[in-house]
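With one protein chain removed, the remaining protein chains of the complex are shown where they sit.
Right after this comes subunit A.
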């Protein structure tokens, strides 16, 4: 088992990073009825861990016995019948799913599947905990229509069912949903916190950590605890005992993007654009989300760019990121950004060097 899973805190009391949030949530769950919750924050900050801990707090250890189910749902939509395949993770008291996996049919997931789950109210002998918890991941990736349906579902079934929503950016969740939930912002852990966690794991595993090594991992991790722990483990596999200047393996997709960036800087032509497209396809095939590709690409390009172009390039990156979100096929917009950058940069080169 990976260390990320092995040392994941199971209860609210065990939580190390967001102790204050955890304590508040504990109070909320034990003392009164829990409202709908919306967790948002950068990836690797511990949203999922918190959610699982809350569920544990609510239902006791039975919530930890989960099973993975890959079910096909038949949804009647107007005159057609649609088959939707969706993976769910469920225990007796909670169901976790990722509605945005259904792509543009996410609306049906929200309307039908959640409705059906919310209807099946678990019967408790005491008649006390008569509600189910639905955990929805990546709510910010839901389409507008799906978010509207979600709002209605929330109101209609609020007596039987609590929704816990989880997303990276609350700005992509509609106001209507945000106002119906208790918003909990989970900020990324600081580097000191990450170092603390790494040292905790090191102690449990019985490892000698040279001074400064954990700090370097924390620095490289971009304040993502998950990545920090994962690269910590990778380092352990690569070389042990640690040396303080040991290299930390980079993410391959990040390297790939920086390769693309240097390709773009070297030549600006339709032919090169085509080569870039093929490389972008490679990334997309490996499920790297296009937004992250764009962000990372911009980051890499900015590193190499003259100061006076930075503003314009950022503007266009934002512009195409927005269009990517509105559009259907990300590659069209990613490529448009690359083409625009090439065009700007070429004009700049001609203006500067003649």
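Assume a residue touches a chain if its C-beta (ideal position, glycine included) is under 8 Å from a C-beta of that chain, and two chains touch if they have at least 3 such contacts; residues count from 1.
Convention: contacts and distances are computed from a predicted model.
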Per UniProt record, name of the chain withheld from view ["Bola-like protein", "Monothiol glutaredoxin-5, mitochondrial", "Cell cycle checkpoint protein RAD17 isoform X1" or "AP-1 complex subunit gamma"]: "Cell cycle checkpoint protein RAD17 isoform X1"
Candidate in contact with the missing chain, chosen from A:81, A:328 or A:352: A:328
Of A:138, A:219 or A:263, the residue in touch with the unshown chain: A:138
Positions on subunit A contacted by the hidden chain, ascending: 1-2, 5, 8, 43-44, 48-49, 52, 64, 66-68, 77-79, 87, 89, 96, 98, 101, 104-105, 107, 137-138, 143, 145, 224, 226-227, 230-231, 233-234, 237-238, 249, 251-253, 268-271, 273-274, 277-278, 281, 284-289, 292, 320, 323, 326-329, 331-333, 335-336, 339-340, 342-343, 346
